[in-house]
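What follows is one structure encoded as structure tokens, with my remarks underneath.
Our next item is subunit A:
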Amino acid sequence: MPQLPSAAPLSWYLILSAILFVLGVAGFLFRRNIITVFMSIELMLNAVNLSFIAFSYQLGQNDGHIFSFFVMVVAAAEAAVGLAIILTVFKNRQTLEIDEISSLKN
Partner candidate 1 sequence: MNFLILSLIKAAIVAFVLMTTLAYLQWIERKVIAHIQLRVGPRRVGPHGLLQPLADVIKLLTKEDLLPSHVNKVFYFLAPFIAVFFALIAISVIPFGTEINIGSFHTEMQLTDLNIGVLFILGLSGMGVYGVALAGWASNNKYALLGGLRSSAQMISYELPMAMAIAAPLLMLNTLSFRQLVDAQGGYSFGFIPHWTIFQGPFPQIISFLLFLVAAFAETNRVPFDLPEAENELVAGFHTEYSSMKFASFFMAEYANMVTVSCVATLLFLGGWQPLWPAQYGSNFVPTAVFIAGGLLCLYHGMNPARPFDRITLPIAGIVFIAVGAAFLAPIIGPILLPLFWFASKAGVILFLYIWVRGTLPRFRYDQLMRFAWTFMFPVAVANLFLTGLLVALT
Partner candidate 2 sequence: MDAILFLIFAGIAVICGLNLVLQKHPISSALSLVGVMGSLAVLYLLLGGEFISMAQLIVYAGAIMVLFIFVIMLLNAGTERPSRRRLWAQYAGVPLLAAMLAIAFYIIQRALPPSPGVHFGAFQHGNPFDIGIKLFENYVLPFEVTSLLILIAIIGAIVLARKEIN
């Protein structure tokens, strides 16, 4: 049985962030509910934040924290506007199916 390292190496954090990011993309690709898709985006953002924090741990400076802080702020703004848009879309089309809302075509 392999000996578990006493501390998780940085690469684990990065791999975790990669996994989460890919999960987010998967959610984006496979879910059809706008809100879920939106949440998948948030998941991706979180994954990126994790890698930011991990890197700033590695580099020993807290700029990464600042970046992820800004990411949070932007995410908040984005959520506010995005959800408002979703509300209006639902008001106009009575659906949350992302495939129904394809009038951008052609």
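Methods note: a contact is a pair of C-beta atoms (placed from the backbone, for glycine too) under 8 Å apart; a residue touches a chain by one contact, two chains touch by 3 or more; residues count from 1.
How were these candidates chosen? In short, all candidates are chains of the complex that A comes from, given by their letters.
Values in this document were obtained by computation on a predicted structure and should not be read as measured data.
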Could you sort through 1 or 2 and say which touches subunit A in this complex? 2
Which bits of subunit A are touching candidate 2 when the two form their complex? 4-16, 18-27, 29-33, 35-36, 38-40, 42-43, 46, 49-50, 53-54, 56-58, 60-63, 65-66, 68-70, 72-81, 83-88, 90, 96-97, 99
